[in-house]
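Yeah, one chain of the complex is gone here, protein chain that is, but the others are all in their spots.
Order of writing sets the chain letters: A and B. Residues in each chain are counted from 1.
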Amino acid sequence: MVIAEKIKGFIAGNYRGFITFLSLFILWSGVTHYQLLSPESLPAPQVVTATFKEVFSSGLLGKSLGMSLSRIARGFLIGCSLGFLVGAAMGVSRSAERLLAPLINAVRQVPIIGWIPLIIVWCGIADMSKITFIAIGAFFPMVVNTFDGIRSVPHGYLEVARVFEYGRLRLLRSIVVPGALPAIVSGIRLSLGASWMLVVWSEINTRSDFGIGDMLWSARESSKMDLVIVCIVVIGAVAFSINELLGQIESRLQGWKRSCR
Amino acid sequence: MNKVGTLEVNNLNKRFGSLGQDVKVLDDVNLTVKPGEFISIVGQSGCGKTTFLRLVVGLESDYEGDILLDGKKLNGPDLKRGVVFQDHRLLPWLTIEKNVGMGLKNSSDREARKSVLEHIELVGLKGYEKHYPHQLSGGMSQRAAIARALVNRPKILMLDEPLGALDALTRMYMHQELERIWKKEGITMIMVTHDVDEAIFLSDRVVIMSSRPGTIRKIIPVPLARPRDRAGTDFLRIKEEVLKEFHLHTETPFSYAI
Partner (left out) sequence: MKLEQLKNLTFALIIPLVLLIAWDVATRLELVSAQLLPPPRMLFESWLEMQRNGELRDNMEVSLLRVVLGFLLGAGVGFLLGAAMGVWREVELYLSPLFNCVRQVPIVGWLPFLILWLGIDELFKVVFIAVGTLIPVSVKTLEGIKGVPASYLEVARVFRFGWARTLRTVIIPCALPSIVTGLRLGLSEAWMLVVGAELVAASAGIGNVMTIARRLFQTDVVLVGVIVIAVTGYLMDRLLGLLELRLLGWRRANGAH
C-alpha cells in the first residue's frame, strides 16, 4: 500500500534524528536517575511531566498562556496593521517613501529590547507597556516586508497594466496586491513570531498580571526548574506552531510564484 | 602532435530507475572514435546524448557495457578526458586566468602559468586574464571554458552543446574558432548538439541518435574539405541526409541555408 511505503520512507529518512532524541532522553534520564547533578539543577523527566499535568489541569497554564496570547493579540494587531499601512503607503508612493523611509530606517536600528526601559517609564508596568512593546516589535518587520513586497512586483507586470490602461484601483487589486502577497504573509509570520518572543521578554521585565513569561521567571526565582522546563517547552511549542501555520500559508501562496520561473 | 586517444564504446546500456520504474536511456550504443577525429552527436532533446557524454566523462557511472580509452576501462573522471559544459561553469569568484588554471595541479609555478597564458591566447582572449567571468560576454566565457578544458592536454575533449547558450551570430563565429582550435591542438573532439548545421560544419562524422531509448541510428561521414561552405551543394546534400533521419527533410533538393 502506498501509505505503508510512505511510512517506511519517513522512518528510513528520519531514523537518525530519532536516535539523537532518544540518546538525549536516555542521557537526561540517566543523569537524573544517578543524581550526577543535583535535582535542583536538572529535574528528572518524570517530575517535569508530573508538573506539566499539574499546571495544565489546575488551569494555571491556561490562564498564563491566555494572558500572554491576549496581549499579543492586541499588540500584534496594532503593530501589524500600522506596519502594513505605512509599508503600503511607502511602497505605492515615492514621496511617502522619501519622507518616511529615512526616519523608519533610523528608528529601526534600535534593538527592540532597548525600548523596554523607555516604555516602562512612559507606560508603567501594566498591560499597556507590554502591548506597546509588542506593537513596536510587530511594526518593523511588517513595514519592511510590505514595502519590499510591493516594490518587488516586477516592472514588466506594471507595464502590461499600463498597456491595457488599468486604473489605479484595478492595478492595485489585480497586480500589486497578489504580487506582494507572499512577502506580506512573510512579514506577518515574522511579526507574529517576534510578538511571541517579545511578550515573554516584556513579561520578564515587568512582572505583573501573570503571563507565561512571568510564570517562567517566578519559577526560576523559586528554583522550580521543573516548572521552568514546562514553560520553556510551552513557549517553544507556540513559537513552532506560529511558524508552521504561517509557513504553510506562505508556501501555498508561493506556489504560483515558483511556477512562473 | 600525434596523440593516442581512441575511444571505444561497446554495447553500452544505461538505465535510470526510481520506485521500481526503469527507464532505459541508452540501448546498445556502439561507437569507436579515432584519435584526432571531430565527431558530432546529433539528436533531439531527451534522446540520451547528454547522458552518453556524461558517462564518457565519468560523471555518471553504473552502466552495462564497456567504455574504453586506449583499451583501458574508465574509473570516474580524469584529466585525460576534458569537458566543456553548456553553461560555461566558470567560477565567478576567480579571474579568467585562475579559472583556466583550474585543471593544473600546481597553477603557480612558471611552467603552469606559461601554459595558462598560451591557452588564453589560443582561444582569443589575450588581455582578459585578470577579468572576472561576469565581465565577459557569453561567447567569451565559453571560450575561457574551452581553454580551461584544454590546458592539461586531455586526450579527448567532450563538448556538451557548448554553443547552445549563445545567440546565432556569435555561434557562427564560434564555429570558426572551434575549428581553428581543433586544428591547432590536434585533439579528439566529441560534440553533442542539436544544431545540424553546426554538426556538419565541424565534424568528420555525424552520429545520429534516436530517442527513447537512446541508440545510434546512423553514422554519416562528412568527407568535405575544410573550411566548409554552408551553402555548398555537398553540404546541403549531407544536411538533407541527416534531416531525413528526423523526418524533417524537404521535397525540393535545394533550400536556402544560412
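Remarks
By definition in this document, contacts are C-beta pairs under 8 Å (C-beta built on N, C-alpha and C of every residue); 3 or more make two chains touch, one makes a residue touch a chain.
Keep in mind the model is a prediction, meaning the values are calculated, not measured.
Annotation: of B:Pro77, B:Gly186 or B:Pro221, B:Pro77 touches the absent chain (contact as defined above).
Touching the missing chain, out of A:Phe52, A:Phe76 or A:Trp196, is residue A:Trp196. When the full complex is taken into account, the listed residue touching the unshown chain is A:Met225, out of A:Val48, A:Leu61, A:Ile134 or A:Met225.
By the touch rule set out above, subunit B reaches the unshown chain at residues 57-59, 76-79, 82-83, 85, 87, 89, 91-94, 102-103, 132, 134-135.
Mapped onto subunit A, the interface with the missing chain covers residues 13-14, 16-21, 24, 41, 95, 98-103, 106-107, 109-118, 120-122, 196-197, 200-201, 204-205, 213, 216-217, 219-220, 223, 225, 228, 231-232, 235-237, 239-240, 243.
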